[in-house]
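Here the structure comes first, spelled out in C-alpha cells, and everything after it is commentary.
Note that one protein chain is taken out, while the other chains of the complex remain in position.
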C-alpha cells in the first residue's frame, strides 16, 4: 500500500513520549505524505516534569502549560499538524474508564488508522505506560466490532499495532521486531527533542539510542545507508505477500 | 527491492520439509521471477520414511531412491529447477563437520541469497531440525566474513534468515512472525505434497495448516483475500523504511 | 476417581466459546456420566456477532436472542442440560465486580466441580478472555476459603483449572499441556458447531483444529486410535499416584 | 493402562541421581508390579564424590568401587533388580558418540519402556545432566524409527519422557508438571538415600524436598493423604481420554 | 552504605507473610542497627486463617484479633518495634484505590526506605499477592515524583524493591536473585513462626525452605558458613562499584 494511504495514529502517554520514541518515524511518514494524528493523553505534570518542579513557586497549571507548549513546538518540528491533548492526570493514569475508551474508539473510527503506534505492554519503571497499552488495545477492539454502535462512527478496519521502545529496554522484555531507518529525518527529531528544554540528558540519550539502532540496522540488513533508526515491537505477526 | 532480485535459498533437513513448510512461498517466489535454490540435506531414509519401511524386503538404497524421486517430482510441481541432494544420513545428522560447513558457506557465496529459509532453532520431536538450524547459521556467518577465504568465492552479504514452522508448533516455542499469503500457489503446493504418496495424513494435515494460517492472516491484517498462508519466524528483526 | 464423580464446570466468555474450544470434551464427560454445568457469561452481542449485524435493522435484542438460541441448540447437541446465561455485556466485560465474583463463588460452592474449564490467561486478540480467566480464578479462591462466608453455601474443595485453546494459539503463549481424545464425540461437536449458522468459517476452522490435535495426540502417545482431539492448559501441575 | 504394564526405564547420569530425584517413584512402580530398569551412566568418580576424595591415598578405582556398591545397595532398598552401570567418565561426559547412542537405542528397543525418566534439559550447575538429556532423547528417537535398523532389535513404540528435578530447581527453569505422591515408599527412599554415607547433607536435603513437594501436592489437589512427593517435567503434553 | 542507614520497609499482604518469607532477613537488619518498618495490609481473616475457622462459633472479629496478636508476638520475636496493621479485607484485596495508594506513598516519603521488600509480581495461588506487588510499586513511583504533592511530605528517593519468595516458587516464575544468609537469626525466625499456632505445617515447611536455601547459598558461593537463608527477587538490576 502506498505510504500516502498508510494513516498513522500515535497515542503517547505523556507530552514527550512520541518524540523520544518515534519522532523520526512520525516525521518520515509525514514527509512522505501519510496523514498522521498524535494524541497526547497527559502532559505528565506529576511524574514527567521533575526539573520544572525544582523552580520555586511552581504550580501544576504552569507546568501543564509549559509541557503542552514544548510538545506543540516539538510536533511542529516533526511536521505534525494534527495533535490532540487529552489533559489526563498522570502518575497514575485512570484509564479503566468507559467514557475514555469509547472516546478513543470513536477517534479510531473517525481517523481510520492503518497503523497505531503506542506504548508496549511492559514498562517496569513507569506504570502509566502499561496502562496506555491496555487502553489503546481495548479501544482498537471496540473500534472494529460491528456490534459496538457509536452513532455517526461506522466500524473501522483491523489496524496494525506497534509498541514504543521503553527507556530501559532489556528489563522491560522489549525485543526490537521492526527497526525503521530515520536517517533522513534525524535532524527533525533532534530539533523536536530540543524543544524539551529541561531534559537535556534525555536529548543526548535518545540521540545515542538512534545511533545505536542505526548500527543494528546496518548489521542485520547489510545496508550501509542506515545511520539512525528507531525500534518497535509488533503486537501481531507481519502478514504479506513476500518475506520481509 | 524487486522480488526478481530477492534470491531465495532454502535448506531443508529432509526430502519433504521444504514442501510441507514452505512450498507455497517457494512457488510464489518462482512465479514472480525470483531465483530459488533448494538444498535437501538428507532424503530422510532412516527417520522420515516409516511407511516405506513397512514393505517387505525394503532396503536403504530403494528408500533413498524413492524419496529422492518424490522430492524431485514435488520440486517440479513448485517450479523449482535448482535443487541439490546432499545425501547425508538422517536421524541423526552429523553436521558439526568443518567440510560440510565450508561447503554450505561456499554455496551461499556463490548463490548470493537475499533470504534463507531453513529450520527454526527448536523442534522438540526431531533432533535433526535443531542441528540444521545451527549448521545453516554457522555457514551463513562464515559466508559474510571477510577473513574466511575460499579461493574463488568472494564474501557475500548479510542475509535475512527465516525459520520453518515445526510440526507441533506450540511445544517448540514457535511464534509466527511473518505470515505469507499463498492463495495463488496453494494448488501447486497441493500437487507437490501429493508426490509424497506414502504420507497421505501429512498431506491432509498441511493442507489444513495452510487454511488455518489463512484465517489468521485475514484476522490480523483485515485483508479478506487471503485464503491460505504459511508462517515463519525471523532470526533478526525487520529493518526497513516504513512500518510493516 | 470415577468419571461419574468428576463434576465439570465450564465458564465460557461468550455464547460459542465452550463449543469451539471444548465441545468434544464436554460431550465426552456427559456421555460417560459426569455432571456438567456450563455458564455463558455473555452472548457476545457486541463483539462476537459480526455477521448478524450485517443484516439491516438489526438490534441488540434480536442478536442476543439469536445467539442465545444458537447456544442452547448447541448445548443440546452436546448433551448439556445445565446451562446458564448470565447476560453480561461483552467487549469489554466488566468483571472486577464484587457481586459477580461472589455469585460465581457461590455457584462453585453449590455445584462442587472437580474440574473447571475456562479461558486461559492470555488472548492477544480478545480482551474479554483474559478478564474471564482472572475472574474465574478469583472466584475459585473465594469458594475454597473457610473465612469467606456465604450463608447456605459451605466451603468447597480445591478444583483443577484448565484453560481453553485461544484462536491463535502461538501468539497467545498457549502450550498444550493436556490433550483429550474426542474421537467418540466428534460428530456431536460438529453438530453443535453447526448451530452457529453465521460462522461457517469457524466451523471449518475448529473441525481442522480437532484433526490437527488428533495428529499430535497420535504422534506423542503412540496410540493410533486417536482421530480428533482438543488441547488445554493446566493452571497447576498434575498430582497423582503414577506418571501420566 | 495397568501399572504392571507401564514398563519404566530410568537413565541416571551419576550413581545417586535416580535415588535423590526419583527413588520414591521408582519404588512405587516396583511395589505395584511394573518392570523397572535403571541405567547408571557414570559412577560420578570425578565430580560427584567430593567427600570420598578427602581421604588420603584415595584412588579413582576405589572411589568407583565405593560409589557402585552404594548405588547397588540403594537400588536394593528400592526393590530394583535390573540395574546396569555403564562406567562412563563424568565431568564431563562424552555422549556425542554414535556407539553409545546406538547402545541406548537398542536397550530401549529391548526393554520397551512405556515411560522414561531422565535428567531435564537444563542444569545450570552440572554440565553432565544437560548432556544426558540430549543423549536419551536422541536414542529414544532412533529407537522408534523404522528405518534405523539394529539386527535383532525391532522398532519400539513412542515413550513418554519425564525430567528429574535438578538440585536448584528455579535457576534451572524447572517447573513441576507431574507431582507423584510417594508417601507409601518414603521409608524405602530414606533407606536408599542412607546408602550414600558420605553425603549426609543431601540425605537431609532430599528428605525435606519430598516433604515440601508433599505440601504442594496437598495444596493443589485438595487431597490431604499426600505426605511426601517427587516432581517431574514432561517432555510432551499429556494425551488421554479425560482431564487429569 | 552502612547497614545502620539502610532503612528497610516491608509491606506484607497478610499477617504472617513477612515472617515466613523474610523473618530472618528482617531480624538481621534490626540486629545490625537498621531502622525497619513493617506494614501488614490485612490480617488475612477470610483467606489465611482456615484453621481458626474450624472452631465452632468463630467470628471475623475474633479471628482478626487472634491473627493480629499472633503477628505482633512474632514481630516482637524478630525485634520489630515499628509495625502497622492497616486492617484491609483480604481475599480479595481492593488496592486500586487512590486514597490507599496515597497513604502508602506518604508513608514511604516519611519513612524514607532504602530498600522495600514486598510480594513479587506472580503468585498463581493467591490473587492478593499480585495485587500488593502492583500497589507497592505504584506508591513507590508516586513517592519519588516531584510533581506529586502531599503537603508536609517532601519527595523521597528511588528505592530498591525486592520480592518475597511465594509458597510454590517454580510455578510462580520465581527465580532467586538475592539469597540472604540468616544463620545468625534463624532461631529468632523459628520463634516468630511459632507464634502462628494454628499453622504448624507451615512452620515446618518454612524451616525446611531456609535449610534448602542455605544449601544453595553454600553451593553457589563456596562459603561453608551459611546454614539457613532466604531468597528474594530484585525488581531492578543491582548497581554498584564492583561485581557482587
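Labels A, B, C, D and E are assigned to the chains in the order they are written; within every chain, residues are numbered from 1.
We take it that a residue touches a chain if its C-beta (ideal position, glycine included) is under 8 Å from a C-beta of that chain, and two chains touch if they have at least 3 such contacts.
Values in this document were obtained by computation on a predicted structure and should not be read as measured data.
The chain we do not see here touches A, B, D, E in the full complex.
Residue-wise, the contact with the chain that is not shown comes from B:138, picked out of B:138, B:157 or B:227.
Across D:6, D:25 or D:49, the single residue that touches the chain missing here is D:49. Remark: the omitted chain is touched by one listed residue; of E:21, E:46 or E:115 this is E:115. If you put the missing chain back, the residues of subunit A touching it would be 125, 167-171, 174-176, 201, 204-205, 208-209, 211-212, 215-216, 219-220.
Across the interface with the omitted chain, subunit E contributes residues 3, 6, 8, 25, 28-29, 32, 115, 117, 144, 157-160, 162, 175-181, 216-217, 219-223, 226, 229, 231-232, 236-244.
In the full complex, subunit D touches the omitted chain through residues 45-50, 52-54, 60, 63, 91-92, 96, 124-127, 171.
Rule of thumb we're sticking to: only the chains that are shown with their structure count from here on.
Between subunit C and subunit D, the least number of touch steps comes to 1. If you average the Cα atoms of subunit C and of subunit E, the two centres end up 37 Å apart. Residue positions of subunit E touching 2 or more other chains, listed in rising order: 96, 125, 171.
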